[in-house]
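Excluded from the complex is one protein chain; the other protein chains are retained at their positions.
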């Protein structure tokens, strides 16, 4: 019989500033679409990032993945560049892309997918989705589509 | 390539009273099935409603939907009729239907589906599910079946 | 040297309905003062009650009070009468008194003080205050004045 | 038409000790894999268990399942054996199996599945998954695979 | 007998950006004292503001204060100027003052005290303190000294 598969989610936090402003739109359109989120000097949030993956539970260790390996990957790809940063100014992916939380979730997922196999191997756990919480009333989850 | 799809969940809150009592059952049956939730004068909860939908992320705005449009729909269809209300007495759908949280989730989903397309259009985001939390230990989610 | 004193807080939960309506005021005044909380059929909340007391830490047991004794007192004086109840209809203290959360905190404190000494003894812990949370954005704490 | 199906999740809590140590591995390997979680005398957590099931909403009662029946099953199969226990020493399934939260979720699901049909019947609600939260930053969910 | 006094706390939320940088200090000193919080383009938080006041419970209404009056005061003095704002750029009090959460709590308290009596009257409730939460692990409370 094959090993049972468990979905694991680990949660991380960072604090960042952002401004919602689309370069392709006029000042009026930006104001109409984004409201106060378009304020010139930006605002910010305590973001919460949930990383979900599925892995077979190893019969001897009882683990579906090596948590320190994931923590290091997140520290390098998410916390170092995003914590205490201004998303518009400090994160290359947001030059020319509006740092909505939809896009933030997609950017984080792309960064994790790019480094996932080198870290966890061909037969390791599979990344399921990334979910970013902007405030406790707003969550944005990637769907792999 | 098509735009990436993100699942968004937004959370709303309302406070309401209800009494669990099935008209088709005897007083004893009601007492046995619903226990103290059948108390004649009712009790109440701080309900939390999570609305989940999926939408393609617009390349220029970075958004999967227009949040104020959803907020207005919820204000009109959920908060105005349910907040500070008695579900049994004030909400037409619960004349003759027990206001369990199962039924509450189904009623809210039906109200949102009835107005979804007129608000978001044919090609807009798709409503996924409604989840209602009665206490932090109890959640009820529609499944579309 | 005397034993160190620790303040202990224990939290309890109950779900109840209420309607804010002052008998001495006109319908219009009630509507103006209480807004939607004056709705005729009431609404409800998941209330959270925090009981704070101070006690000397017993050198042999390391405890400032006997938790089961407090739990029994709360079960009898608060949970049995208030959980799944309608405060206006089911609780004697609210015949003629508006069941605001201010008054709810005062009523609970009075009930606990009336039974405190018989349960905990002359030299037992001292009740500090009762704090009631109506929603996570509203808390009401007695002050002993 | 058939009755609508709702997914219900109920949450339970227990406090337990555990030590992560794989009998098949050396002391050094254990230390390397589990870090401080391998400390000889163990540590502990406030675990939170979420049980998710799907059931057709009964037209007369408005319920997808009988909550007291589930509460009794959980009390017997989870809370009685695990609350205030040492998982390594007190739970038979963890003799020879590392009590990681992955394995804890699998053990709880197996216990519930073994008693599910006798409690809820052939046509009752279907157990979906068990999710165990070890800390608020770590969750482990069974997948039925 | 005089009316019993209750302490009420109401909680509000806003999202803002800030940068910790003291004009009187060198770049190196700023970097050493504030670390990543000194990043040139700033970062941000979901701030939570708790306003605590004490008031006599009115015998006829059962209230210690008029909640809508407080909500309007906070909307005008805190939410309008601070929500979706950059504290350094958009709030006059932070020209020349570092927008630490210590100073943020002091500024909010000063704004409320300046308008308290005109709103609540000479015999109304008394403002106790303002507490600002920057992240769930950090809270800053004024002391009136």
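Order of writing sets the chain letters: A, B, C, D and E. Residues in each chain are counted from 1.
Everything below uses one rule, namely that a contact is a pair of C-beta atoms (placed from the backbone, for glycine too) under 8 Å apart; a residue touches a chain by one contact, two chains touch by 3 or more.
Remember, it's a predicted structure, so these values are computed and weren't measured experimentally.
Counted over the whole complex, the shown chains touched by the missing one are C, D, E. The chain omitted from view is touched by exactly one of C:68, C:92 or C:118, namely C:68.
Between the chain not shown and the residues E:39, E:77 or E:100, the one that touches is E:100. Touching residues on subunit D toward the chain that is not drawn are 13, 15-18, 35-37, 39-46, 83-86, 88-90, 135. What subunit C contributes to its contact with the hidden chain is residues 4-12, 54, 57, 60-64, 66, 68. Looking at subunit E, the residues touching the absent chain are 20, 22, 24-25, 33-35, 97-100, 102-103, 105-106, 136-143, 145.
Here is the rule we use: only the chains that are shown with their structure count from here on.
Touching subunit D and subunit E at once are the following chains: A.
Sharing over half of its contact pairs with B-D by residue number, the repeated interface among B-C, A-E or A-D is A-D.
Chain centres here are Cα means. That of subunit C falls 34 Å from that of subunit D. Counting partners per residue, subunit E has no residue that reaches two or more other chains. Taken chain by chain, the contacts fit none of the simple shapes, being neither an open path, a ring, a star, nor a full set of pairwise contacts.
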